[in-house]
Structure formats: structure tokens, C-alpha cells
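Shown below is the structure under consideration.
Note that one protein chain of the assembly has been removed; the remaining protein chains are unaltered in position.
Now for subunit A:
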Amino acid sequence: MLEIDNNLKNSLKLANSNALSDENFKNLVQHCFNALTKKSEINNINSLYGSKPDTVKEIFASVMTLIAQFGRQNLDPLEVAQFLKNECHFNANRIKIISELYEENKNDLLVVLGTIGSHLPHITDVNWKIDYKIESKYLEEASGPIFRISLITEVFDEQLQKPVQKPINFTCTTQELQDLVYKLKDAVNHCERIAKKADISEPNAVLIIRILVGSNW
């Protein structure tokens, strides 16, 4: 079950107070989701500041942290509502606001959370060419063609803050390439086998019964 630290709990007390009207609170939560899922903001958060910008800033940060935690634990809206009620003592109106918006945005939130982490580069394309090495005319053992392969991958660039293309180059002989291809095929087979497990079909027992019984009736 989700646990949150006392600092955050204190800050959330503000969110449950009368510092914001329900209307403004809804706007703020919407802003939180927009900021977390990188959607375009409708109007600036500054318009909600009113007379207490520091309080609003704190509520904004704390609610955003809380929502990120929900997403991280993969809670469903019902669990969210329960948590807000039991742990944070929110009033029913605000619980409804948060859980409804959470239900609406949960998938996007999970997607964004899923993008954090180190992953293997994503292959989008491949370039290749074949070279043939001739050593001398009395070469007894032909070494065969050499394959030069360049996998085009997409990697996230920290400086540019966007995915960039980056090639992975390598060279291999026929045997090695065959090995690679077999490995890939093997992997595909494996995946297909796993996928097939999901729907094992029963043998056609019924048909056999029919034939067996048909004659004796």
C-alpha cells in the first residue's frame, strides 16, 4: 500500500483547506495532469495565484507529487478515492475531482512514467552492404562475403531533450550473420510460443465423439 512522508502530508493539508475554491482546485489538478503528461496548458497557473502565491505553489507541487505516486503504484480510481479519504482526509468533493481526473488521465500518466529508465536503443531501420575479400588468386579457402550492417536506432539525447538517430555499425561473416538470423528467428519463435500459450485450443474431441457415436445410434 502507498505510503507518503509527513512533509507531503502537511502540504496536502493545505490542498484540503479553503485556500482554493472547488472550481480553482479543479483547475489546479487539471494543470497538474497537464504538466505531468506534457499536454499544452490551457491557461497559465499564475492566474490561480490570487493573494497567496506561495500556498498555491505548494499545493501545486504536493498534488503533483501525490498524483505521480498514484501512477507509480498503478492504483485504480477507487483505490485513489479510498486513499484520499483514509490517509489525507480530503472532503468528498475534492476526492471526486481528483479521482475523476485521474481516471481520465491515468493511461497518459502511466505512459510518461514508463518512459523513465534506461532502455536498449530502439531499432528503426537497417542499412547493409556486402563486401567480398579477395586475398590472392591461389587462395585455397574462400573466406566468403563480409556483411557490413548498420542498425539505425533511436536514442534519447539528454542535451537536445529529444530522440536522435544513432547508427550501430558492425561487420560479420556469413556464418556469424546466419547465427544472428537464427538467433532472431529463435527469439521470434519464442515470442510466438508465449503468445500462443494464451490461447491453447482444445483438440477437436467433440468431432471424434460424433463419429464414434454416430454409428451406434
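Keep in mind that, in the parts below, contacts are C-beta pairs under 8 Å (C-beta built on N, C-alpha and C of every residue); 3 or more make two chains touch, one makes a residue touch a chain; residues count from 1.
As a convention for this text, contacts and distances are computed from a predicted model.
Student: Not counting the visible chains, the remaining one has a UniProt entry; which protein name from "NOC3p-domain-containing protein", "NEDD8-activating enzyme E1 catalytic subunit", "2-oxoisovalerate dehydrogenase subunit alpha" or "Coiled-coil domain-containing protein 22 homolog" does it give?
Tutor: The missing chain's protein name, per its UniProt entry, is "Coiled-coil domain-containing protein 22 homolog".
Student: Among A:24, A:69 or A:150, which one is in touch with the chain left out?
Tutor: Missing-chain contact among the listed residues: A:69.
Student: Which residues does subunit A use to touch the chain missing from this display?
Tutor: Residues 5, 7-8, 10-11, 13-14, 35-36, 38, 45, 52-55, 57-58, 60-62, 64-65, 68-69, 72, 107-108, 110-122, 124, 153-156, 158, 161-163, 191-192, 194-203, 205-206, 208-213, 215-217 of subunit A touch the chain absent from view.
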